[in-house]
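Pasting in a structure now, in C-alpha cells, and then I'll have a few things to ask.
For this depiction, one protein chain was excluded, whereas all remaining protein chains were kept in their positions.
By letter and in written order, the chains are A and B; residue numbering begins at 1 in each of them.
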Amino acid sequence: MAEIDRREFLKLVGASAGAAAAAGCSEPVEKLIPYVVQPEEITPGLPVYYASTCRECPAGCGLLVKTREGRPIKLEGNPEHPVNRGALCARGQAAIGRTYHPDRHPGPLRRTGEGSFEAIGWDEAIALLAEQVKQAGSGTWFLSGDPGPTASRWIDRWLAAVGAGGRVVHEPFAPEALRQAASEVFGAAGEPRFDLTDADLVIDFGSDFLETGPSPVAHARQFAASRDVAEGEGRKARFVYVGPRLSMTASNADEWVAGKPGAAGALALAVARAAVDAGAGSAAVREALAGLLGNFAPERVAAQTGVEAETIQRLGRAVARARHAVALPPGPALTGRRARATAAAVLLLNAVSGSVGRGVRVSPAGAGRRASYRETLALIDAMKSGRVKLLLIGDGNPVYSLPTATGFAGALEKVPFVVSFASLADETSARADLILPDHTPLESWGDVVSAPGARSMVQPTLRPLHDTRALVDTLLDTGRALGPAVAARLPSGSFRTLLEQAWSDADWREAVARGGRFEPAPATETVSLAPGAGRIEVAEPLLEGEGDWTLLAVPSPWLYDGRGANLPWLQETPDPVTKIAWQSWAEVSHATAERLGLELGDVVAVETPTGTLEVSVYPRGGIRDDVVAIPIGQGHTVGYWASAAESGRPGEPRGANVLDVLPAATDESGGRAWLAARATLRKTGAHRRLALVQTSQNQRGRLLGEAVPLAALAAGDGHAAEHGGEHDESHGNGHGDAHHELLKPFDASKDADPDSSYRWGMAIDLDRCTGCSACVVACHVENNIPLVGERRSLEGRQMSWLRIERWIGEGSLKGGRTLPVAADPDEAPGVVDVRHAPQLCQHCGAAPCESVCPVLATYHNPEGMNAMIYNRCVGTRYCSNNCPYKVRRFNYYDYSRENWPGLLGLMLNPDVTVRVQGVMEKCTFCTQRVSAARHAATLEGRTIRDGEVTTACAQACPTQAIAFGNLRDEKSRVVEKSHAPARSYHALHELNTRPAITYLAQVKRGRVGEEG
Amino acid sequence: MVGLDRGSRRAFRRALFLLGGGALVVALLLALPEPRPVAAQSSDVARQAQAQAWDEDAPGPKQPIPFSHALHAGTYQIECLYCHTGTDRSPMAGVPSVESCMGCHSQFGADLEGVQILQQYWQEKKPIPWLQIHRLPEHVQFPHHRHVNAGLECQTCHGPVQEMHKLYLTPDTKWWPWLTPARKLEMGWCISCHRENEVTQDCFACHY
Partner (left out) sequence: MTPPPATSVAAMMRPLPAAEDSRSNRDILAVMGRPTLGYVALLLLVVSAVAWALGTFVYQTYVGLGVAGYSHPIFWGVYIVTFVFWVGIAHAGTLISAILYLFRAKWRNAINRSAEAMTVFAVATAGLFPLIHLGRVFKFYWLLPYPNQRALWVNFKSPLLWDVFAVSTYATISTVFLYVGLIPDIAIARDRSTGWRKALYSVLALGWQGTSPQWKAHNRTVLHLSGLATPLVLSVHSVVSWDFAASIVPGWHATIFAPYFVAGAIFSGFAMVLTVMIPVRRIYGLERYITDYHFENMTRFILLTSLIVGYAYGVEYFIAWYSGVEAERTSFWLRAFGPYWLSAWIMITCNAFVPQVFWFKRLRTHIPTIFVVSVLINVGMWFERYVIIVTSLSREYNPAVWGQYTPSWVELSILAGSFAWFSMFFLIFLKIFPVIAINEVKELEIHEKEHPGGEYWEHGHTYEEVH
C-alpha cells in the first residue's frame, strides 16, 4: 500500500511523518516529499534491479535485488549466475528481512552491565578497540565465518599488522570430513563438487542435497534436469536415499533404504563391492580396492547396517548398469566420529562407478582458508586458559551454533574483552563488551567464490539504515588509530577501493552490473586413487551414552544451523516433512511412540550423557525405530522472532536447542561430528500441542496430489492421471469408471472475456516439485502477507496464499476423527510415494467463491483471473466456506498494524495493498506484476509476450516446476507444459470448478534396479 | 420574405444583423496577436504571482513555498512534464526534486522571496514538504503513464493548474449515469470517464 510505504519513507529521511491539517481543507493533508537530488537511475514508481550475492549459506547464489525508491523490496535469483540460474531457495528469499530487522544494532554499543548496553560514537568505539588491541597484542584473535576472499585477505593483513594471534574460521556445516577424505582418497586438496545433471543414478547417503547440502539450488536444478520425463527415456535418473530418516530430500527419492545411522560407509563399500562383482569399475580401481572391498561382502554388511543383502546386491547391479551413477556423502546429521572414512568410502563408490571427473569433480588445488573445527576447539581452549585477551567475532553466532558441551559461552567469560561485529543481536553479541555493527549484506560491498569459475560480487543496494560500518573499514580505522607504525602496514582507502583493486583483473563496471565474473569451470585434471585409498578404516560410529535411540541432530531446511531462526518467514513456513511451524519437535517412529505410550505432541525427555532436552514428539513412519531426530535451529534466547519474544516472553527460548545435548565430538581428522550420542527417551506426561499447519497428510484418494507409474507414462495412457495415477479400488473412494465419468474435460482458456487476449493460467509439475518451499517465502515477501506467529499458527490462522501440501501416497479412508494427525504409517522403507503439491488459488473458470459473495468483492475478471477486491470485502467469509481448495485467508486481526515492527514496513511491496482487519485475501496470480507488464506492453502498443511476466512463486522455483502464462497464447510455455496427456490433471476435477491450474502428476519410477 | 408578417421580418432582420455583428467581433478577436510569453525579467508579474500563491483568501492550503503554477505553466508556458518528469514513464507522477528547481533558479529569480526559501532548502539539502492537493482514496493504483500516453490532458484530473496561482482541488462532480454524485477523484468519477472512453472497468485494474 503506497500509503504506509510513504509514511515509512518519511521516517527514513527523518522528515516528520505527521499529517498537517491545512487551511481551507477539513481532512488532513498528506505531504509529498521529493528528492533533494534525484539519482538519474531512479524514476519514482519504477523498480531498479541490482545484482548482488546471497550470503545466507556458503553456496553463494547470485541475486537480483529489486529496489523501489532506493529500498530493496524483493530478492530474486540472478539468471546469469551459474550457480542458481535465476532461482533462489527459501532462505535466500527471506534474507531480505535481515536489513530491516528489529533486532538490528542501531550503532556502536558498549556493554555497561549484564545484558545492558549504551550507545557510543564510532570515534569513541574505535579508540576503545584500538586501546584494547594495543593491550592484547598477540592475545588478539578473530573468529568468524567465511567473510569472502577479499575481506579475508585484508582481515589477515590487519591481524598481521597489529600483531594479533590469528584468525579462526568457523562454519558449522562445513564439509571438513569430505575434504579430508578427498585428500586421503585422491590426494587432492580441493573440495569435491557433485553435479547431478547427467547422472542416471543418484545414491544419497544422507547429504540432503535439496535442503542444506553444499548448494541446494544448483543441486535441485540438476536433479530436476536429470529426471526430466519430458526429454524421453534417457533422462529418467533413479534416486536412492540411504539413511535412517525420510528427510525432504528423501521424500523425492524413488527408494528409501533405511540403513542404520553411521552405516553409510559400510553400505557404500558393500554396494561398491556388489557393483564390482557385477562388472563395474576400471581395472585400476578394481585392483586398488580389491583388498578393501574384500571385507565388505553384502551378506556380512547386511547385519551391521540393517539393510538386506539383496537390496545391496540390487543397488550394486544398478550402479554397474548405470552409465553415470553419482553417490553423495552424508551431510552434517550423519557426520559421525568416523566421518572421514565414511566420506572416503562414498568417494570410492564414485570411483568404482566411474563418475569421478564427470559427476564428481575434485580439484587438486585447495581454495584459500577454510573452516576448521579443530582450530575452533583450540581457540576455545586458549580462551579457557586465558591466553586470549581480545576476541573479535565477525559474522556467525558461535555461542549458539557450537555444541554447548564445548563450553564456548563459559570460555567467552574468561576473555577480558570481546568485540562483536554482528549487525543483528544474537546470543554472541549479547555477551560482547563492545558491538561494532557491520552492514547487512544488502548494504555492504564484498565478494564470494560461489563455484570454480564463478566469482560473485556483493554490492550495496540501499544506504545503510543504521549507524553501521563495514567490518574491514572498522578494522582499518582501528589500525590507523594505533599509530603510524601500524598504519604504514595498512592500505589507505576504504574496503570499497580495496575490493576494486582485488577485481582489477576484471572489468569492474561489468562485474558490478552482472553480479560478478562468471567463466566456465576450469577443466579439472583427472585425479586417480591415492595409494592410501585402499586402506581406509570404515567402522561403526562411536556413540556416547547407553540409550536405545541414536540421536539425530537434523539441519533444519529453513533455519539451517540456526541463523534463519530470526527470519519470521522461515519460522512461519512449515517444515517440509512434518509441516510444523515456529516450534521444535522430536521425530520418533510409530513403534517407539507405542512403546513409550506417546501421542502426537506429548512431551518427551531426551537424555544424553551431555544433558536433557524436553520436546514434543512427532511420531511417523519415515524414521527408523532406533532413531530419534530433532531439528537444529530453534532454542534461541535472543532475538524478536528467534526467541519467544514475539510470543510475549522475551529472553525465553523458542523451542528446544538440540545442540545442548550433543557432545563436542570430532571425527578422525578433527572435523565436527554431529552423530555422536545415544539418547534415552522418557515420557514426561506433559503435552505441548504442535502447530501442524497441514493437519493431515492423508489425501484419502481425492484428486489432489496425483502420481502415474512410469510404465503408464511410456504407454502414453492418457487416463492414468485422470484416474488419479495407479488408483485401484483399495481405498474405495469411487475412483474407476464411475469416477472417470465425472471428470468432464474442459478448455480453461475459454474462461475469460472473449475479447481479452489473455487467460492467465499455470502449470505445476509435481514430478519437479521437491517441497523446498522457496515459492512459499517468495509469495510472502512479494505480496506483503502477514506473519501470524506461533500462537496463531496453533489456532490454524496462517495467512500464506501458497502452501506445499505433502501427501503420502493415495492415502486411505482411515482417521480424521482427531486433528491434527501425524504422517501416516504408510511412510515406510522401500519405494517412496510422497507427493509435494503446491496449493494456491486455482483461479477457477467456474469459481464457487464468486457466486456466493453478496457484494461482488470476488469475481472473474476479463483476463480470467479470480479477482479479490479487498476494499469491497465486508467479510461474510462465505467465499472461503465454498472454496473446495481452501486457499482463501481471512484477516482475523489488523495485521497491517502489528505485523511489520520497526523499519520492517520499508520492505513492503508498494504495488500490493496491505490488507486490513476483517477482509478476505488470497493468491492474485501476482496481478501487480501482470499490470506492470501490461502497462509496459500497452505503451509499446503490443500485447504481453510469453515470459515477460511471471509470478513470484514461478520465478523463485529452483526446478522450474511452476510455469505461469497466457493460456490463449498457443506457443506459451504454460500451454506447452500443461499439454501432457498422460500426466495432466486438475485438482478436485469432479467438482467442475474449471481450474486455471493444470497439475502434472508425479512420476513413480519404482524400485531401483528392477526397471527393465 | 413572402408570407412573413412584419413582426417576423423585423425579427429576421435583427437576427441577421446580430449574426453579422457577432461574426465581425469574432474575426477581430482572431486577428489580434496571441499574448507572447512574458520574459523572465518582468519580475513584477512574478512578484504578483507569488503574492497570490500565498493569498490567505484563495482556496487551497498554504504551501511551504509561494509557488505559482499559473506563472510557470501559464505565463511562461512550461510543459508539465518538464518539471514532473517520469510521469509519462512511471505509474507515479514525479514531484520535481529541489535540484531540478535550482536548475533554473540558480540562474535568476533570486530576488523573489519564494526562490530564497527554495535556495534555503537547497543549501540545507532538505526536501520541500509540499502539501498534497490531488489525493486518491486509499487502495487505488493509478498508473499516470497510461493516462498521459492515452493523450489525457493533466488538466482533466488536476484542473486548470495553468490558471491557478495557489493550487487547490477544483470542484467537479459527475452525476450521470448514477443517482448519486461522485466528487472529483472519487471512484464513480473515474468510472464515468472509463465508461465514456470505453476502457477497462475491471476492478482489478485499479484495486490490488
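To be clear about the criterion, a contact is a pair of C-beta atoms (placed from the backbone, for glycine too) under 8 Å apart; a residue touches a chain by one contact, two chains touch by 3 or more.
Source: prediction; values computed, not measured.
Enquirer: Please pick, from A:Q93, A:N698 or A:N899, the residue that touches the omitted chain in the full complex.
Expert: A:N698
Enquirer: In the full complex, which of A:G796, A:G947 or A:P981 touches the chain missing from this view?
Expert: Only one of A:G796, A:G947 or A:P981 touches the chain omitted from view, namely A:G796.
Enquirer: Pick from A:P149, A:P848 or A:G1006: which residue touches the chain that isn't shown?
Expert: A:P848
Enquirer: For the chain left off this view, which of A:S528, A:T876 or A:T943 is in contact with it?
Expert: A:T876
Enquirer: Touching residues of chain B against the unshown chain: what are they?
Expert: That gives, for chain B, the contact residues 177-183, 186-189, 191-192.
Enquirer: On chain A, where is the contact patch with the chain that was removed from view?
Expert: So the residues of chain A touching the missing chain come out as 694-702, 704, 732-734, 738, 792, 795-798, 803, 805, 807, 811, 813, 816-819, 839, 848, 851-856, 872-878, 880-882, 884-886, 889-894, 916-920, 988, 991.
One rule holds for everything that comes next: only the chains that are shown with their structure count from here on.
Enquirer: With chain centres defined as C-alpha means, what is the inter-centre distance between chain A and chain B in Å?
Expert: Distance between chain centres, rounded to whole Å: 54 Å.
Enquirer: Quick one: which bits of chain A touch chain B in the complex? Just the residue numbers, please.
Expert: Result: residues 1-3, 13, 15-16, 20, 22-25, 29-38, 43-46, 859, 861-863, 865, 867, 869-872, 911-913, 924, 927-928, 931, 935, 938-939 of chain A touch chain B.
Enquirer: What part of chain B is in contact with chain A in the complex they form?
Expert: Listed in rising order, the residues of chain B that touch chain A are 56, 59-62, 85-86, 89-92, 94-100, 121-122, 125-133, 135, 138-139, 141, 143-146, 149, 168, 200, 202-205, 207-208.
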